[in-house]
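A single protein chain has been removed from this complex, and every other one stays in its place.
Then we have chain A:
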Amino acid sequence: MGCLGSGGGVYRFLFTWLRELRLLARDRSGVLLLFAMPAVLVVVITLVQDNVFKDQGGTRLQGVVVDQDGGTLAGELVAHMARLPRLAVAHHPADDALDAAAARDAVQRGDYRFGVVLPEGMSAMVQQRITQEVEALLAGETAEAPFPAVLPEITLFLDPTLTGGYGAAITGALHQSLAAVQAAARMRTLEQALNQRIAQLNDRMGEMPGGQSLPVLQLAAEEDALIAVAEAAPRDILPTAVQQNVPAWALFGMFFVAVPLAGGMIRERQLGITARLMTMPVARLTLLCGKLGAYVTVCVLQFGLILMVGHWLLPRLGTPALALGNAHGALALLVLSSALAATGFGVMLGALSRTHEQATTLGPITVVIAAALGGLMVPVFAMPPVMQRLSLLSPLGWGHDAFLTLFVRGGDLYAISGRIAALLLFTAVALIAALLATRQRRQHG
């Protein structure tokens, strides 16, 4: 009676893999969680962050200038600020209804990202000081000249919701404009003073026999930079929100697979299915590989879906398309390594958790923490030093960094080989931990 195939590890592996995929396919809410959740996350977060990344390339920050001065320098300052690529300035002259308090309120409300109040008499005071500096210079005196004791003070309001980088950018732009306007005023004043002296000299020389006249000087400040900055390695791919977020949230989705995987393992354990399978002539490694194979397949399909979202859907919503770089073989290996790490983590979670509730609570929290540490939410370089050191422990961080190396830095397999090795080592450690936990549980009945 009976016909038992001998060996047949591949046969059993294949049907364990198919059975696992069939089980997953019949859990509609689970499938929705696995595929729709990361896709929605990628779309929403990329669109939300799109402007943040565009700002780095030139989107203007809206601001208001209340010009209580009305002088030449104030006008020049506002004109210079308006020419800066990062700022868009609404100029309100002194006789306008908008005063300093109203400007502050408007910024506080978020109508503008910043507000600048140019104080009354600013142009006159600055011009007076420059004139004194020039006169002292031409008289050969040192800086002990009787300059005005009180200097004009510009007030700057910043939107309280602005992050540090934007505040610094606005302050820097204001200082850049002030420096340019003051330099121009100094040159203009010096030019006028020197030309006055030349005119006096020409008058005296004209009275002398055969006297010649000296030419009029033109010292107007050059606005064009004399030294240009060129990137040593020009980038073909810009670090857009798409390039950053698509791999980040695809990885997040992959590691989220750990939750249903662990939940399924615990359920099978509680139902006695695991025990039943362990009494059958099938190697545990075969069963494990079948399960891993199914979830690795899900991870790879999930990643493919997210790449399609980045490549086809997001550009239709107004973002740049995802650029995959040129190392497609390295990308395939990285996706596979990431999928193995994610499923290895799921197996470990399933083996270490005693109850379904433990796994479904611990799993998502661990993934979110690992994602935050790994720089999926805030770039690692922007973290405090302690967190930067901790980020080295996050497999999601290893994966994300490797994807950025391929997608943005133009790296190849050699450039990400260390990260791939780390992901595979993590997989091995997770599976060994799962094995030890399972053995420990079996010894205790």
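Everything that follows uses one rule, which is that contacts are C-beta pairs under 8 Å (C-beta built on N, C-alpha and C of every residue); 3 or more make two chains touch, one makes a residue touch a chain; residues count from 1.
To be clear about the criterion, contacts and distances are computed from a predicted model.
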item: Name of the absent chain as recorded in UniProt (options "Cytochrome d ubiquinol oxidase subunit II", "Multisubunit sodium/proton antiporter, MrpF subunit", "Metal dependent phosphohydrolase" or "ABC transporter ATP-binding protein"); value: "ABC transporter ATP-binding protein"
item: Candidate in contact with the missing chain, chosen from A:P160, A:G272 or A:G318; value: A:G272
item: Touching the absent chain when the full complex is considered, from A:V282, A:C299 or A:A434; value: A:V282
item: Interface with the undisplayed chain - residues on chain A; value: 1-6, 8, 11-12, 15-16, 19, 22-23, 26-27, 270-273, 275-283, 442-445
